[in-house]
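Report on the structure given below.
All protein chains but one are shown in place.
Showing chain A:
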Amino acid sequence: MFEKALVGSRKYWLWLAFLALLIFIGFLAFLAQLQYGLGITGMNRDVSWGFYVAQFTFLVGVAASGVMVVLPYYLHNHKVFGPVTVFGEFLAIAAVIMCLLFIIVDIGQTHRLFNVLLHPTPHSMLFYDMIVLNGYLALNVICGWAALHGEYKGTKYPKWVVPFIYLSIPWAFSIHTVTAFLYAGLPGRHFWLTAIMAPRFLASAFCSGPALLLIALLIAQKVSRFRVEPKAIDTLSKIITYALLTNIFFFGCELFTAFYSNIPGHKASLIYLFKGLEGHQEWVIFMWTAWLLMLGAALMLVIPPLRKNINTLVLACVMLFIGAWIDKGIGLLMGGFTPTPFETITPYRPTVPELLISLGIWAAGFFIMTVLFKIAVSVKEARAA
């Protein structure tokens, strides 16, 4: 089945070559980081996690969102999702691999990574994160590949894969819950110390992930003879709409608790992010951009003609994806670390090598996603023909 990835148009190869170039540049920057240390990034004593962990957190959400097409198909027999589930699973594979790469580049002693396995520590949330992320990767490789291989052979997915599919559904929720628990259980970080951290994570994941999937499906449709049923797009857009509204609602809950209770520690991070604190306004423009994009997208999505129009739907998806990316990525991290435990503000700005490494990892993710989507599309084309 993999041979399908090895034949493609000129455009396909050019796109892969472009991604490979970005991966190569990112890899060189990573070598420089290995040599010099994490001091090559903008991270510092007070903001000790930055762009890498932000990308990691956001991408766990994208990975988890594969379940939004898997669940309706396998649990509710929503037939129009049948042909797209494999894309949800393949998107999850690419996203989880990006997550793992972002963790690898973030740790200070890269070659000691396997200490996490050598000294398993059940009281650390990172221990569970390792299990759920790698487990989720394996589940999606198994389910996605087996289902597609069935289609390739002209049969239904094999029976043995069914338990794995059912397991993958709660597992998807678990990866983002555990990732939220990395943050939500830390004393003294008021911005993160919230019981709706995991629900918020899931809500933003279930709008941004399917938005990316929807765009990817439409691109696949444009460059091949593969067709997504309009009904599938319609259901997916409704899922995105509800998840986005939930995400906005949850954020409103956070605002209420912080500002009605009037507790300084709970307000400070939000004020820093949206208004600026003590003359520091590093992220104000980003946060307003994020939320205006998400609110704008929500408005477009709840108006049926705009949601049903493919152009406005894509625009809304792009908007909310960027919005959620800023909000749950860098916004979450900066809000958690600001103010510092000394109630001071230490600004953080990612450096060029840090951004190049991140870009390289995103490129690696898109590379994997392109190859996997290419295989899936080719198999489906061959079936249709």
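FYI, a contact is a pair of C-beta atoms (placed from the backbone, for glycine too) under 8 Å apart; a residue touches a chain by one contact, two chains touch by 3 or more; residues count from 1.
We take it that contacts and distances are computed from a predicted model.
One subunit of the complex is not drawn; among "ABC transporter permease subunit", "TIGR03545 family protein", "4Fe-4S dicluster domain-containing protein" or "Transketolase", its UniProt record names it "4Fe-4S dicluster domain-containing protein". Interface note for the absent chain: among A:130, A:205 or A:258, the touching residue is A:130. Checked against the hidden chain, the listed residues A:162, A:186 or A:253 yield one contact partner: A:186.
Interface residues of chain A facing the missing partner chain: 36-39, 43-46, 48-49, 103, 106-110, 112-113, 115-116, 118-119, 121, 123-127, 130, 182-183, 185-189, 336-337, 339-344, 346.
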